[in-house]
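Excluded from the complex is one protein chain; the other protein chains are retained at their positions.
What follows is chain A.
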Amino acid sequence: MERNDSTMQLPVARPKTRSRVAETMQLRVLRPRRSGYALPPAPDSGWSAAPSSRRARVSRLVLLALLLMQTALSLRLQNTAFEDEALYLFAGHAELGHLLHGTKLYGGFESYFSGAPVLYPVLAAAVDSVFGLAGARALSLACMLGCTSLLYAMTRRLFNERAGLCAAGVFAIAQSTAFMGNFATYDALALFLLALAAWIVVRTADSHPLLTLLAAPVAALAVAVKYASALYLPTVVLLCVLTAYQRRGLPRALARGVLLAVVTAVLLGAGLYASGYLAAIQSTTTARAAGTTPSWTILRDCARWGGLAVAVALLGAFSYVRSGRMSEMPGWRGALPGARWRAALGLLLVGTALLAPAYQLHLHTEVSLHKHIGYGLFFAAPLAGVGVTRLMGAHFKYPQWAIFLGVVLLSSGMSQAYDNFHAWPDSRALVAALRPHVDAHGTYLADTYEVPVYALGRDTSYRRWNSTYTIDYTSRSGRHLTGAAGFKAAVAERHFTLIVLDRGNPTGQSTTVRDALIHSTGYRLIGTVPYATAWGSSRFELWAPS
């Protein structure tokens, strides 16, 4: 609370006669007064808009509660490893073996991974070696908790604590946050690094430009961890320009932004030159194969997974453009950013939320959309926080709005995260069924081979497994065959010790393989493993030489 140093002296009349008891009390308990009371002056308001340690402490306590809730929302999601998690983890183990013991690599991971295989996969595999899948997922949780904390810190600097806490709340209960917080893939780490870069540029807006450059290696690392993070680099650079402009003027702000962009680009270029990952970046990110998902479906799911939060952010942006005043202190006269600056910030942050959906609409694919929405949500969340504070009004005049939004966002986020986390089968039954048939010498074909390779890593090697996407098969007659012909020949010649097909999610040439198996005398169906996901039920089929 703000206090005034000056005090006001008020005369107080002394009692003319004092009893014995009162005199004793005066002597023993009450301080002797010299000449009456000294009352502080009454301030204009019972609180202040200026920062204070009490406000910081209360805000951090609320943030801690939000982080605990986010942890609970993530950890309530339980399922076995998804194929991407399994792939990155077993690839990470292979890379670790290569780095530590010089074991030869066979996967060609760098040719199709959507992030550098020597970064996140190695880190996650190292954690997995000690703590297992739960440990690797806990790493993601730590990253996502870091994102929420950085979001709060960034929003607090852009607006105020209340907006920061509301932004953190909107982000913490989103389905993408809960999902990525318990999902061992690049995403959480990449988003954390992007968040860190964004926070650095906001935090160092009024510092020396070289300090802002600290964001460059972080942003470059985010792109190296997951190539698609590059989509958000312009946002970080523009955020740098906008925040610097407020304090330094346009020329310096532009110079700072250019400097950040150039240094980041140089770092990325150097990394690209040293690693030779350009082909992988093209195949997985910039020239990714287009899908066939209808635009309407993508739009509908975008609206389901992030629509409300972005709508609140839009509301916040409109409201912020109309009035930049973030304090409800009566008579507050702070320096307000101009309307154009506010509009630019609103456009930048809310527009960033639309980048991933727009790109996926362009590609007609929904792959990982539920996660990618979380990237945009991080940038839109500050304005969503503003939106919530504006809906609540000054002095929490309309708390029902925040309660309403909180309930809807929380319940939809929980149910959507649960559905998305159970979009793949629990593989425990499958792994138990495969275990008796798998050893170090067999040759295996599977629709989603990554999961058994990861789960049965002690018994088998990823080199012994083939996906249904590609095959490079040399027949007994010496013919070199690929594609459908290769799979058919391999089945006809009983090349595989075991074939695992997913009836509910046939991939690549799975249907061709199954047709060949049904009419084959060399293989028989030896068992099925039923499964249920959030979207339906189906079964795995196990085929083995008869």
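Details
What we mean here is this: a contact is a pair of C-beta atoms (placed from the backbone, for glycine too) under 8 Å apart; a residue touches a chain by one contact, two chains touch by 3 or more; residues count from 1.
Just so it is clear, contacts and distances are computed from a predicted model.
The protein name that UniProt records for the chain not on display, among "Transport permease protein", "Ion-translocating oxidoreductase complex subunit B", "Polysaccharide deacetylase" or "GH26 domain-containing protein", is "GH26 domain-containing protein". Of the listed residues A:Leu259, A:Met329 or A:Ala429, the one in contact with the hidden chain in the full complex is A:Ala429.
Across A:Ala56, A:Leu100, A:Ile403 or A:Ala532, the single residue that touches the chain missing here is A:Ala532.
Looking at A:Gly271, A:Gly307, A:Pro337 or A:Gly351, the residue that reaches the missing chain in the full complex is A:Gly307. On the side of chain A, touch with the chain left out of the figure occurs at residues 300, 303-304, 307-308, 310-312, 314-315, 318, 408-409, 412, 415-416, 419, 425-426, 429, 432-433, 436-437, 503, 518-521, 524-532, 535-537, 539, 541-542, 544, 546.
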